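The complex appears here minus one protein chain, its other protein chains still in place.
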Amino acid sequence: MTNPERRDSAEQAEYRAHCRDWLATHHPGEPSVRLPTSALEIMTDEQMDYLRAWQGAAYAAGLVGCDYPEEFGGGGRSDCQRIANEEMLAARTPYFPNIIGLGMAAPTVLHHGSDELKARLLPRLFSGEDIWCQGFSEPGAGSDLASVQTFAERRGDKWVINGHKVWTSLAHFAQWMILLLRTDKGHKYEGLSYFVVPIASALGNGVTVRPLIKMTGETGFNEVLFEDLEVDDSYRLDELGKGWQVAMTTLLFERGAGDLVTPRSGGLKSSSAHTTSARAVMELAQRTARGDGLASEDPLLRDRMVRQAIREEALKEHQRRARVPALIDHPMRLPLQNKLLASELAQDTAALALDVAGPAAGLYLGDEHAPAGGQWPLAYMNSYGITIAAGTSEVQRNILGERVLGLAKSK
Amino acid sequence: MTNPERRDSAEQAEYRAHCRDWLATHHPGEPSVRLPTSALEIMTDEQMDYLRAWQGAAYAAGLVGCDYPEEFGGGGRSDCQRIANEEMLAARTPYFPNIIGLGMAAPTVLHHGSDELKARLLPRLFSGEDIWCQGFSEPGAGSDLASVQTFAERRGDKWVINGHKVWTSLAHFAQWMILLLRTDKGHKYEGLSYFVVPIASALGNGVTVRPLIKMTGETGFNEVLFEDLEVDDSYRLDELGKGWQVAMTTLLFERGAGDLVTPRSGGLKSSSAHTTSARAVMELAQRTARGDGLASEDPLLRDRMVRQAIREEALKEHQRRARVPALIDHPMRLPLQNKLLASELAQDTAALALDVAGPAAGLYLGDEHAPAGGQWPLAYMNSYGITIAAGTSEVQRNILGERVLGLAKSK
Amino acid sequence: MTQPRNYGFEEEAGMLKDAARRFFGERLPVDRLHALVASDYDPEGVAPLRWDPALWDEMVALGWTSLAVPEDAGGLAMPWVAVAGLLEEAGRAALPAPLLTTLKSTALLRRLGSSATGALEELAAGAAATMVCLDASGSVGPGSLRASHGRLEGEAFFVQDAGKCSRFLVLAAEGDGAWGFYWVAADAPGTSIHSDAIVDLTRDQARVQFSATPAERIAGDGLEYWQAAEPELWTLLSADMVGAAEWQLQTTVDYAQQRKQFDRPLGFFQAVKHQLVDVMVSTDESKSLLYSAACALDHEPGRCRELALMAKASASETAGFASGRSVQCHGGIGFTWECYVQLYFKRQEHSRRLFGDAATHRAELARLLIDRDAA
Partner (left out) sequence: MTQPRNYGFEEEAGMLKDAARRFFGERLPVDRLHALVASDYDPEGVAPLRWDPALWDEMVALGWTSLAVPEDAGGLAMPWVAVAGLLEEAGRAALPAPLLTTLKSTALLRRLGSSATGALEELAAGAAATMVCLDASGSVGPGSLRASHGRLEGEAFFVQDAGKCSRFLVLAAEGDGAWGFYWVAADAPGTSIHSDAIVDLTRDQARVQFSATPAERIAGDGLEYWQAAEPELWTLLSADMVGAAEWQLQTTVDYAQQRKQFDRPLGFFQAVKHQLVDVMVSTDESKSLLYSAACALDHEPGRCRELALMAKASASETAGFASGRSVQCHGGIGFTWECYVQLYFKRQEHSRRLFGDAATHRAELARLLIDRDAA
């Protein structure tokens, strides 16, 4: 394992010490409730309250948003969020619930919002007081995001919004939404604008949030309907008709390729937590009978498990190599691979686990004898959410072929 | 193995008996020369003479072209060529040298040529007196065949041809060529016409044949240059501007999906002959040391060898199922898969053999210690000729997606 | 013996297959199937039995449970290719009924000889049966199940459609390592059925416990008989997967033709088009091998084990591949509960690991193809 302390700047070293001291005494401890695999699957108020309290405390201690400007609630540091993330991971803290706010909304608001919006929105976003969700996809606009039809009609300095968004994770907890919509039906790309919209306050009054059920049988994302919702023009990010460019900023960060490190907490392994990793599959194989022996002795399964371990190691190493200019040919070549690699890796690892489990792979969450409590079939099915959402694997390959390799656009 | 005799019609049974009797006494016997894997790699006059003599004898005995009309030199039978092919395969005869003539030129001439051309060309084609080659691809026209630039300019009832064809197998032995060219530069598809051209007689006089060297280091196909070659309008197949439709007929038969069974001889295993089959790889593995044991004991290699055996069996079964209407959804669904499956199967089988051979896989034709005399690396490299020629695998998938599944054209 | 050129798939078989397709098309269209098996679902619970017994009675009335029963036991004695054709259609409909388990039980009973005639007569008369033959690890064997003096004691696992069947064909240990087959009424005293919570919505699965349960002994030499029947079991299961894969292919193709992105149908894009072509290629490989294996059961016993292993190994791969691509190519909608592809995805993921997965069967094929003639 690499030792992160090497080559810390003076500021980083001092900050790392601060994080470490604070975490030593302020770890929130084992949650009383079972936590889902990621913030996107938060189901209950208990889960949300526990996680929100943790994010608030971490923000108060300066571990969240420390690379953002102080006037907008940030820590005013540079290249320090990485340090905080490393220390939180090492301390095995719970994850932050405001994942869309921190990962997508915050950098988008910072890059495209008015100073007044930044000052008003970012502190409550960092603290977790305001949970955020993302209003991009529509029934008719998936891979072809620019074809969104949700429309805002101008009335003085207000806009009246009508439309239908889908796959909006966390919408049922969210106070705010980043919303890509159309202000001009005449132009596909230039007709798009980008707003931040307070949805919690408008529930039942222009905004309806309905849960969507996934193929797993779980809820977790929603559809959001807008009926004559009135929002102020001051909630617009960047200029009218610049929505596509703003959305590109959001997607860049969503794909882990942005210029600001997302505040990320994690590493907490509660007894009920499940990770999709080659190591976890190997442990499953060592517990699973196969013929007269164990699945971990099957040469074909061993080969496949090792393949996954190799891909995991490489993905981890990409994060390091991406920062060594002498060893990369194109600045976006590795960052733009993150989403594709991580999602397909998770899918193949879960599929492998099912083959390791054998006939018992069909046992699900409600079965007392299910391997890993039925988490593997759940992980496998959920993996299609990842290879589909935020740009399908097919779209990711187009982006890499066009933006990195410079091949002709396929559309 | 299925027994072909079941369900022979009376005519077929009688014909089968004839084939069997004749073959019992007229097998040409072991060739004095080493034969290449297929007719497309015929190198020497000795090879060509031996094979041509065999095809002539088989034609004289009624085993070649028996489903063609008698007035054009055929046998006037129906659904009997299959019988002859089965019996020749069982008798392990050598292959026919005029593979392009029998497989592509003959059915194209039959479907699109004048009666006078049929009567003049087909008998000498069947007998092997005339060897045929195919003039389709050009340096600028590969997958996009319709972009051929070879041009025929009208002069009275003659045409003057200028252009450059490539990958023309057997051109150095051929008397005739089927030639796709342009008679109108204004229309891409409607500007194409199709001719049969006597090239041997025009060598050095409007036609130049130059060998091309393959990545294997072998020759075997050629480039053919036309400089003011004058041909008679009576050599045109079908109407002016119908060249594309005629070419589609040729390609249909090239892909093994035509309505006439190609006369096919084969099965001869001369000591030097090499087959790319799962069985051959298994035998290699049983002769190859790996660690303390044999490669045939390696579980991963065993799994891969069996995968190839399964694909081979399925491809064989496709030929049978394609004739059982109750078990197929679309008449072209299986026939149009032949080329894709056969070529990728051969490629993967050869690649597997190299992995079985291990470090010795790098030893080539000139090495006395090379496994199978270096035929496996040769077969692997040549397999790219098959996945590229006559419509790359990518083009084959487009054809299947569009013609069989009815998906929108990708171009 | 050799195989007929048309697989022996005669007019009668074709009529049965067509009738089945029409029957499922009219009586169990996929929207009805979804309403039947996918309503009020609790992912953390054990699903209650979700099927249509009345519809099953109609299938029984059509004689489908007696298809593979010999004539001397009152059955129709149709060839295996015809049975495969019917099960291909059942798979295409993702049928939630004990047709597959009953026909597999029939195949096994036929291997058990004359003492099985009584049981076969019950099937011909319309009884639904399933095999009780897997231990806790999912391997074939009696596990803790013991038989003595005509009574069963112990537990068996992964019993398919246990809740829908009235008869169990049970593999039990008889002491000194011998195995025997027993015929048991599902409601016999001392029998208790514990439903598993499984992903597949179109099947039920259970652990079955016996306590001094009276049972009719049909045969000993359980292992030999089991192995003799494996080619039938693999082939019939393959037929179900091939039919389901064809549904997945056609449904995804239809979606790719209708759904537009970037002002073009999805199928225009080679990334989608070529995935669907590969699904077709894989499905056709499995289908050709399926009928070759079924035909071998009828006409070429010497090769039926080899060909059935090929069919099952191929179908298991196809089932997994077609399932993944059907969801991926449907995009976001394919990831939702209301989209029908999830029903087939789950059935296929279940089927492909029943009675051994593809790798297991390829390993056995290697023993047949490589070691058989190792010099």
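Should a chain be cited, it is by its letter among A, B and C, assigned in written order, with residues numbered from 1 in that chain.
Here is the rule we use: contacts are C-beta pairs under 8 Å (C-beta built on N, C-alpha and C of every residue); 3 or more make two chains touch, one makes a residue touch a chain.
Since we're looking at a predicted model, the values are computed, not measured.
J.: With the missing chain put back, one of A:D45, A:E153 or A:E313 would touch it. Which one?
T.: A:E313
J.: With the full complex in mind, choose from A:S137, A:T150, A:S193 or A:N398 the residue touching the hidden chain.
T.: If we include the chain that is not displayed, A:N398 is the one touching it.
J.: Among B:G156, B:G186 or B:G291, which one is in touch with the chain left out?
T.: B:G291
J.: Going by the contact rule already stated, which one of B:Q12, B:Q308, B:T349 or B:T387 would touch the omitted chain in the full complex?
T.: Checking each option in B:Q12, B:Q308, B:T349 or B:T387, the one touching the absent chain turns out to be B:T387.
J.: I'm checking contacts with the chain that's been left out. Which of A:R34, A:R155, A:R210 or A:R321 qualifies?
T.: Among A:R34, A:R155, A:R210 or A:R321, only A:R321 touches the chain that is not shown.
J.: Touching residues of chain B against the unshown chain: what are they?
T.: 137, 139, 142-144, 147, 166-167, 212-218, 289-291, 298, 300-301, 347, 351, 354-355, 358-367, 369-370, 374, 377-378, 380-381, 384-385, 387-389, 392-394, 397-398, 410-411
J.: Which parts of chain A face the unshown chain closely enough to count as touching?
T.: Residues touching the hidden chain, for chain A, are 1-4, 6-7, 278, 282, 285-286, 296, 299, 302-303, 305-307, 309-311, 313-314, 317-318, 320-321, 323-324, 326-327, 329, 333-334, 337, 340-341, 394, 397-398, 400-402, 404-410.
J.: Considering the entire assembly, which residues of chain C contact the chain that has been omitted?
T.: Contacting residues on chain C, toward the hidden partner: 269-271, 274.
Keep in mind that, in the parts below, only the chains that are shown with their structure count from here on.
J.: In whole angstrom, how far does the Cα centroid of chain A sit from the Cα centroid of chain B?
T.: The computed centroid separation for chain A versus chain B comes out at 54 Å.
J.: Among the residues of chain C, which are close enough to touch at least two other chains?
T.: Where chain C meets two or more other chains at a single residue, that happens at 264, 269, 272, 359.
J.: Residues of chain B that touch two or more other chains: which are they?
T.: 299, 303
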